[in-house]
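All protein chains of the complex are present and in place, except for one that has been dropped.
Chains here go by letter, A and B, matching the order in which they are written, and residues are numbered from 1 within each.
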């Protein structure tokens, strides 16, 4: 298991924890908490796999992702008070997950021979759609602004990655640089409350 | 047409009737009633087929399911008062449908070579997702508790079935026993109002 697989598993685990915590706040039962955690962690990659035709979807073909989700649920349920105190750590891993899932989704799409602009879109879908589903299923006012600016960051990060790959093909630093960029952008967005102007 | 095909057709018909009755309660027109009936009867199997990559989806490849749906709509629309009085019979067939769709979905997933834990999940998706879609499209307060406990019963039933298949491979009694178990569990759940504890 290499570094990327480890980060993928950690990202899935943190996404599952974020889903489980949201569902517990909504006073769901254990089954509801499990479904929301599952959908948050795997929903984005599932939609991407369906759209690009990589079927059966990832978690059906390689069910070790189910173990990451189960572990994330167990940790969130058993250690809820401790986990809540780690909100900054969770935020960091959640952001790492968004950056990583974005680039992994992009690469999976390119590997099927699909065009680069499609790959960038599929990367953002992979990273963001799980959280959108979580909010919808929890009846949360869709945090559209937050999602949108994250999604834009994913699209911009994906475009940067394609550019770096053209300049330095196959360099392992490309992925690291873009993930660092996405994490930095997300922290700045949250800190300064950046947003796009709305139409009126 | 063997016993399982007959039960499959009967389950589809009853699911379609249940969807049509819900839509008529919501004062939809004939088209809305038809769409809700269609989605209730075929939505679960459709999502399962997409996720496991069995495309085109079942009702597109074998449109005789469309005839079961059409018959269910016709019966619900033409004989609404009589059908409403048969609510216990409908409940029974609906439960039989849930049990049967669950095991058929499980077997279809296994037949594609996917792992058993994935097959159990796909069985529950097949059985439950049509009803979830029906509730969403009808703007009904999502009967999440009801769904969840049914879905848990489907998951448990699927796991039992896999166990029985390991003990007595290919025995025709395995499916009958698990469906009986699911029906009994659902009746007990409704009768005693069983539920899971919620998080607070």
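Rule of thumb we're sticking to: a contact is a pair of C-beta atoms (placed from the backbone, for glycine too) under 8 Å apart; a residue touches a chain by one contact, two chains touch by 3 or more.
Bear in mind that the values here come from a model prediction, so they are computed numbers and not experimental data.
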item	value
Selected residue (touches chain absent from view) among B:12, B:46, B:126 or B:152	B:46
Identified contact with the non-displayed chain, of A:122, A:137 or A:178	A:122
For chain A, residues in touch with the removed chain	50-53, 55, 109, 112, 114-115, 117-118, 122, 144-145, 148-149, 151-152, 195-200
Absent-chain interface as seen on chain B, which is shown	23-24, 27-33, 35, 46, 50, 55-57, 59-61, 63, 66, 77
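By our rule, only the chains that are shown with their structure count from here on.
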item	value
Distance between chain centroids, defined by C-alpha means - chain A, chain B (Å)	31
